[in-house]
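Shown here: the complex without one of its protein chains, the others still in place.
For chain A:
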């Protein structure tokens, strides 16, 4: 379980997050939505222990990400950041294999190789495994980065805008795969995803946290949050919400 208590974060003079308290239960997909500048990415980075909050605390299954040794933290929580620039020349397999680094610290074993291949297969990257990252499209690179994050084998996956640069098919495939992999199973993972596409959140998330001006505007099960009144309160504009195959579909008015 992720527990956030009275979390605040400032960047210089600007207060980005204000007194946020929330709990995220294990399993399933939790989507963080909200308008631009609401503090979604900052919240995700604070939870991952990569941004130091100005107040409050975070616990990931009891672990304090700010106090824990760096590799222990990376084994508990894996973070995919928004379109990171990778300056070094790598093949897809080499990039994905880096996901195992928190476990082997530079001395990979056969188990690491097996889990790397598994991550490549999980995200349909096996045919591209020997391709150089430079030759990939933006969407393929994004999938490789998601696979690297997956190979980290952390119980918690925090994904910051993972659908960036993905075409509709791959966006759907990725969310579907994450959905399946977060169902109860021997190796169940939990995903927290920052997403600007409300319908991707409405279509796949189990829970939604809606941020507004650095505070929690609403949070709860997806169907409870995806209502015209709540979305209007968070985004400041009118929406219609219709039902499609028992999932909400949001249409901007």
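Quick notes on this structure:
In this section, a residue touches a chain if its C-beta (ideal position, glycine included) is under 8 Å from a C-beta of that chain, and two chains touch if they have at least 3 such contacts; residues count from 1.
We take it that contacts and distances are computed from a predicted model.
Name of the non-displayed chain as stated in its UniProt record, restricted to "Allophanate hydrolase", "Spore germination protein", "Iron complex transport system permease protein" or "Sarcosine oxidase subunit gamma": "Iron complex transport system permease protein".
For the options A:12, A:84 or A:184, the residue in contact with the chain missing from this view is A:84.
Of the candidate positions A:4, A:60 or A:74, contact with the unshown chain belongs to A:74. Of the listed residues A:39, A:102, A:203 or A:248, the one in contact with the hidden chain in the full complex is A:102. Residues of chain A that touch the chain left out of view are 48, 50, 70-75, 78-81, 84-90, 94, 98-99, 101-102, 105-107, 149, 152.
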